[in-house]
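Sharing a structure, written as C-alpha cells. Questions coming.
Left out: one protein chain. Kept in place: all the others.
For clarity, chains are labelled A, B and C in written order, and residue numbers in each chain start from 1.
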Amino acid sequence: MAASEVPGADHVTLSHEQLNVNAAVEAVTSPSCGAVSLFVGMTRDNFEGHRVVRLEYEAYESMAQAEMKKICARARCLWPSVGGIALHHRLGVVPIAEASVVIAVAAPHRQAAFEATAFLIDTLKATVPIWKKEVYEKGQCMWKENKECSWSKTQE
Amino acid sequence: MAASEVPGADHVTLSHEQLNVNAAVEAVTSPSCGAVSLFVGMTRDNFEGHRVVRLEYEAYESMAQAEMKKICARARCLWPSVGGIALHHRLGVVPIAEASVVIAVAAPHRQAAFEATAFLIDTLKATVPIWKKEVYEKGQCMWKENKECSWSKTQE
Amino acid sequence: MYLNTRTQIVTVLYFAKSSELAGTRQELLTLPEQLTSLELWHAIVQRHPRLESIRGQTVLAVGQQYVELGQQVMCLRHGEEVAVVPPLSGG
Partner (left out) sequence: MYLNTRTQIVTVLYFAKSSELAGTRQELLTLPEQLTSLELWHAIVQRHPRLESIRGQTVLAVGQQYVELGQQVMCLRHGEEVAVVPPLSGG
C-alpha cells in the first residue's frame, strides 16, 4: 500500500472526563503506520507569578466538533501520508497537571507525524471555539486568550 | 520559577514488557510544565513489499542505558526549559502495531517539547546500541540499519 | 439601514466573557432577515450594552461559520444560530 493510501480516521471528542493518552494512541494505530506523534496540553500551576488552582473550559460544542474535523481535513491535505488522527479536548474543571487536550497523529514515517501534530495544536488554538478561564488561589479568575487567535488582543 | 529552573528527571528504561504511554506521560508531568510531546515508534507490517510478522530487538543493555542518559543530557543542554524526559525502549519480540519505543518530553511551552522530542528520536537512532531484526512471513529475516547511524551503509 | 423589513427569530449564544457580560448564555432575538454583520453586532449590543467593552476582540459565528464585524450582508434564516465569540483559548 503506498503511503498516500494509508487508511485514516478522525477521532474527535469533547469530554468532561479525564483524557486517556493510551486510548488516543490506540485509536490512531494501524499496522502500516510506524510513527505516532502526540501532544498533551496540561494545566500549569502559575501564570505571571499568580498561582493557578484550576482551569475551567467551555466550548461551543457543536461548532467546536465541526472545526476540529475541518482541521483534521486540512492536516490530511498538507500531509497526505497521515493515518489516524485523534483530537480529544476536555471541558469543565481541569485540575492542575491534568491534560486539557490530547492530539495523536499516526503516519508511516515520523516527520509527517511531527509536523501534523504541531499544525493541529497551532490551528486548534487559532480556530476551535473553546475557552479557558484560569482560577487563581485568591478566587480571582481570568479568561485566557490564545495568541494564535486572530481576534485576540494578545495576537502578535 | 524561571523556565530554565524547571526541575526535570530522566526516566530511562529498557524493558521486555509492553510499553505504557500513559506511564511515560505521568513520569514527565509536573505542575510547571504545560506541554508534553511524545513519540511512539510502532512495528510496521511491511518493508518494501515484504510482509513483516514481527520485530526482534536486542541491546547492549548497559551501554544503551548510558547512551540514553547522554542524549537526555544533550537535550537539556540544547533546550534548558525541558522538564521531565522519558525514554522507554522495548526489547525482545515486538508484535505488529505494538510500540518499540516511547519518548516523552515535558516543557513549560510546546516548542521546546516538540524540538527536544524530534532530537531525542533522531539521536537515539544514531547512537544507542540497540538492534532490530525484521522477521518476514516466509521466515526470512533481516537486521535493519538506521540511516541516522554514521557507520550504516544506508547512511546518507 | 436594513435592506428589507422582514424579520426572523434567531438563537443567540454567548460564551466565556461575553456570557458574563450579557448575563445569559442563550436567548431568542427577533432580527431583520438581511443585515450586515456589523448591524447584527449593534443589535446585540443594544440589548446588552456591556458587550461594547469587548468590541475589537470579538467575532460572530452565523450558522457556525465565523464572520468578522463588517459590511458583509448576512441572510438570517428562521432558527439561525448566531454566536458571540470572544478570543479563543482552547488547547
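Here, a residue touches a chain if its C-beta (ideal position, glycine included) is under 8 Å from a C-beta of that chain, and two chains touch if they have at least 3 such contacts.
None of the values given here were measured: they were computed from a predicted structure.
J.: Taking the complete complex into account, which shown chains does the hidden chain touch?
T.: For the complete complex, the undisplayed chain touches B.
J.: Touching the left-out chain: which of B:His11, B:Arg44 or B:His89?
T.: Among B:His11, B:Arg44 or B:His89, only B:His89 touches the chain that is not shown.
J.: Pick out the residues on chain B that sit against the missing chain.
T.: Per the touch rule, chain B residues meeting the hidden chain are 41, 57-60, 62-64, 66, 89, 100-101, 121, 124-133, 143-146, 148-149, 151-155.
To be clear about the criterion, only the chains that are shown with their structure count from here on.
J.: If you average the Cα atoms of chain A and of chain C to get two centres, how far apart are those centres in Å?
T.: 27
J.: Could you give the separation in Å between the centres of chain A and chain B, each centre being the mean of its C-alpha atoms?
T.: So the centroids are 22 Å from each other.
J.: Take the average of all CA coordinates in chain B, do the same for chain C, and state the distance between these two points in whole angstrom.
T.: A distance of 49 Å separates the two centres.
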